[in-house]
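Take a look at the following structure, please.
With one protein chain held back, the other chains of the complex are shown just where they sit.
Showing chain A:
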């Protein structure tokens, strides 16, 4: 037995849950919501599709098509619940694992591949999609999100049901960073319409969450002067309900809010990581029983809200998505070397221009000069 290396599996009495791991509907005094069969089928479909895309990403890395992949396995409910709680005008600031939230924002899994294949640093338009680029430097995005949300308020877009809100995603490890703390201070002081969405997946690479905190993370919100809620991060309904409530609070001018989605990182930190070096497999087994997708499937069946044909159809769709992802990935063109120099500044720099010209001139001197690629 490795000393100390066991993460928590139980969320405690304050955990908001609407769908038990066994697929039973649980009521909650504050956060209950009604979902139609169609909505729940939609959430199920979302989760199955993002999981399938995630597994394909993993496989593509193993086959050398991607440099690295950051898996979301186990966090589908936390991400889809939050993602589907957003309205089109709401802004999201992700970390680097939020492929499920990206999906809800209309960003295709294919759009994300470039980051991990090494062809770009993020291909989508953060302004148009209202989904910021992935942020890898832990915690940075929390301050950026606070500033964006302050801007929403300064522009008078907060205060009624048509208001806007922002949500920022970060991990349990990230809560130790100064930027996250400062983001909470700023949002509190400026009443920013910002939902802090912490996916506590129990691990920051090899460090269990006890390395970051003495108190449950959601309790920290109190110290900043806003509400903190711990939600069952493997329960898509609860994540949807709590996030929808929190976003509404923010758009009405009652932000910020901290949500701790209590979940588990079922896979390695990234494809470069080997979790057998630091965590025990029995905890993985315990969390398997709390699978976010399975409980929805069970509930759909129990309620007779979906039949086998539906599940088969979602599966077929997932396989199609994966096949498309693979096809797209292996055919991605390499970027042209000119890209190194492109758009470093809004107003072109003479230094960069000179270096570009010299380098392209140098390259053209080779017999096997660079064949092309995306400029």
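Everything that follows uses one rule, which is that contacts are C-beta pairs under 8 Å (C-beta built on N, C-alpha and C of every residue); 3 or more make two chains touch, one makes a residue touch a chain; residues count from 1.
FYI, contacts and distances are computed from a predicted model.
Undergrad: Look at the options "Sarcosine oxidase subunit delta", "Dipeptide/oligopeptide/nickel ABC transporter ATP-binding protein", "Menaquinol:cytochrome c reductase cytochrome b subunit" or "Pyruvate dehydrogenase E1 component subunit beta" and return the one that UniProt uses as the protein name of the missing chain.
TA: "Pyruvate dehydrogenase E1 component subunit beta"
Undergrad: Of the listed residues A:72, A:174 or A:231, which contacts the missing chain in the full complex?
TA: Result: among the candidates, A:174 touches the missing chain.
Undergrad: Touching the left-out chain: which of A:32, A:191, A:207 or A:294?
TA: Of the candidates A:32, A:191, A:207 or A:294, A:207 is in touch with the missing chain.
Undergrad: With the full complex in mind, choose from A:23, A:42 or A:118 the residue touching the hidden chain.
TA: Hidden-chain contact among the options goes to A:118.
Undergrad: Can you tell me which of A:12, A:67 or A:106 touches the chain that was removed from the display?
TA: Looking across A:12, A:67 or A:106, the contact with the absent chain belongs to A:67.
Undergrad: In terms of residues, what is the contact footprint of the unshown chain on chain A?
TA: Considering the whole complex, chain A reaches the absent chain at 2, 5, 67-68, 96, 114-121, 136-139, 173-174, 176-179, 204-207, 211-212, 272-273, 277-278, 334-335, 337, 339-341, 344, 349, 351-352, 355, 359, 362-363, 366.
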